[in-house]
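I have a structure here, written as structure tokens, and I will follow up with some questions on it.
Note that one protein chain is taken out, while the other chains of the complex remain in position.
This part shows subunit A:
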């Protein structure tokens, strides 16, 4: 009951929130759900698998451009392009995971960063396909031939896909495969001695994380209506990490809070525009130090402090 009631309340408010908001509010809700997918994928990779990536903007770009190109140039239905962009980003994720089989920590961080810079550079130079410096227009999301013209309509499609991702991540975290990923993170020698195939598990978690981020990217392009490579910089990868850690890496709730954080923080911080990255950095350090499990662990923390106060 303790987890069912808050979950029901969260679902109810996610479903009804748009009724009380205007178009700009709908846009922000879409962005929160899109970011939440990325936070979910980083929780999987970093929280469960213990593998760092500061190149997730690269997977996001692969999904965004992949879907846009398939819809624009090949007239693929949007839903199919979502699937394709997830597969494509997942495939690229497999490639990026290859260095993760050999290196970890700082070295892996640099490898993933290098990958995202290369991807964005390729997209920038590939004029004919991506529009290069001018960027490209992207059609609105559509569902079985019906264009979702407003963000109000698109939001419910994004929410449905987010729910699907939440469902598979929860399933994975509860399974022996999720346990194996945790084991690998905590002692890869012991996990392998227990029969865990390290290479297989690492490739899998990278590919899955990249695929989820790719689908998120596809939605991002379609909601924004245009793409340029400026949307996929290192700063974006770092904001992704910040939101995932601020929300909390080890739970689905954390990912959802992270998505809300990244969508609404620029609104709150608008007055401090130049200081935004500085504030993100400070938040990142503060959270890792004082609240390593993110906002999602706040109720538990407060409850403990409350109990200590009673005693």
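The criterion applied here is as follows: a residue touches a chain if its C-beta (ideal position, glycine included) is under 8 Å from a C-beta of that chain, and two chains touch if they have at least 3 such contacts; residues count from 1.
Basically, contacts and distances are computed from a predicted model.
Per the UniProt record, the absent chain's protein name among "Amino acid/amide ABC transporter ATP-binding protein 1, HAAT family", "Phenylacetate-CoA oxygenase subunit PaaC", "CoA transferase subunit B" or "Phosphate transport system permease protein" is "Amino acid/amide ABC transporter ATP-binding protein 1, HAAT family". Across A:73, A:133 or A:174, the single residue that touches the chain missing here is A:174. Within the full complex, the residue among A:95, A:118, A:194 or A:298 touching the omitted chain is A:194. Taking the complete complex into account, residues 167-168, 170-172, 174-180, 182-183, 186-187, 189-198, 204, 208 of subunit A touch the chain not shown.
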